[in-house]
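Structure in structure tokens, see below.
A single protein chain has been omitted; all remaining protein chains appear in their positions.
Presenting subunit A:
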Amino acid sequence: MPITRRAALGASLAALAAPALSRAQGAARLLVIGGGFGGASAARFARTQYPELQVTLVEPLTRFVTCPYGNLLLGGYRQIGDITHSYDGLRAAGIRILHDWAEGIDAAGKRVRLRGGETLAYDKLILSPGIAIRYGALPGYDEAAAQALPHAWVPGDGSQTLLLRRQLEAMEDGGVVGISIPANPFRCPPGPYERISMIAAYLKRHKPRSKVLALDAKDAFSKQGLFQDGWKALYGDMVEWVPASKDGKVARVDPAAKVFETEFGERHRLAVGNVIPPQSAARIVLDSGLAAQTGWAEVDPRTLASRAAPDIHIIGDANNGAPMPKSGYIANSTAKQAVASAVAALRGEAPPEAVYFNTCYSHVGDDYGISIVGIFRPGPNGFVEVPNSGGVSPRGDLPEQRRLEAIHADTWYASITRDMFG
């Protein structure tokens, strides 16, 4: 799209005047680790908006499977190809892409070591590695257990999401699908509840005597009233959600027997068990000394720069962005501010004013959508939601609102993945 692209780049014409010079003599080096919602957004934004930068993206996988819309795959409304994205567009934009693991960061020396043996020097690093599952934090749930009780929360190459889907397809009608939901904070706060909805949608169509039993370590959750209204309207008594105060917290799982055992000893035998496990920032954040005691990285709310290493901007789910959610949209939004702040620092300028934007749509049914909106700014002690803004969809019998939000959710998916991958 040459016309619109030129318009977007219009402000950077001065830089465009000498791209050959900057290539030949060595442009400032922006290194991005992680090719998901944060990292892909950062790399593409940097490359298109600051063409003088030399942008390298390190990502182990050759294709990206999104977490968003994974639940629609479980519901039978999407196929894996619909939620899988190639890095070809980023490569075509002039980003150097290395499909390798970043093994270690030397923050003082500003170098990253790759598993393949290469070492990359950077002027600024954008670190967007996502989350790690804290195997062992929930007794009985280790890496091997994830083959019997899939998490489907870190899609990787998509195999976890597909495994859960196959288990749902294989179960007999009349069984119980158990979902174990962790305490805050975790990736995608409304995600477990959209998953309940989409699994119920599948069961209602194909296995109507079955039910979903959601066991929660919390007493309240994102868009709760809207979800519960929707479950009642669409799925009747097929969905049972048990809060922590009613013994909903899963204390132990038995992968061989497919049993979830709660805090007070109740044993739920399941046809299919989905464990959404406790999480932390990804391994590289912990190993590089960039995480706080909480397991998440503390960052400057204006620039996303690490509190532990100022030339490393940590974006996406790996940082402690509360009260911002760990969402794809926030990863995309913070990616742009992080890049703009990194460039400003290289120029010796102040970072631009920050405003972060989030919308999370959830499908309660195929054509029944709800949303939460949040606008956030830096405050003296972290991120602050703009008062009297954002919030959730209105409650009540509003079929047109629900229908439109399901359509807008699809638009969001199409638009934001274009913004990430071109």
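Convention: a contact is a pair of C-beta atoms (placed from the backbone, for glycine too) under 8 Å apart; a residue touches a chain by one contact, two chains touch by 3 or more; residues count from 1.
Keep in mind that, in the parts below, contacts and distances are computed from a predicted model.
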item	value
Hidden subunit of the complex - UniProt protein name among "Carbon-phosphorus lyase complex subunit PhnI", "Ectoine/hydroxyectoine ABC transporter permease subunit EhuD", "Cytochrome c domain-containing protein" or "Peptide/nickel transport system substrate-binding protein"	"Cytochrome c domain-containing protein"
Interface with the unshown chain - residue positions in subunit A	1, 3-5, 7-12, 14-15, 17-18, 21-22, 25-29, 45, 49-50, 52-54, 109-111, 118-121, 123, 329, 332-333, 336-337, 340, 343-344, 346-347, 349, 352-357, 359, 371, 373-375, 386, 388-391, 393, 401, 404-405, 407-408, 410-412, 414-416, 418-419
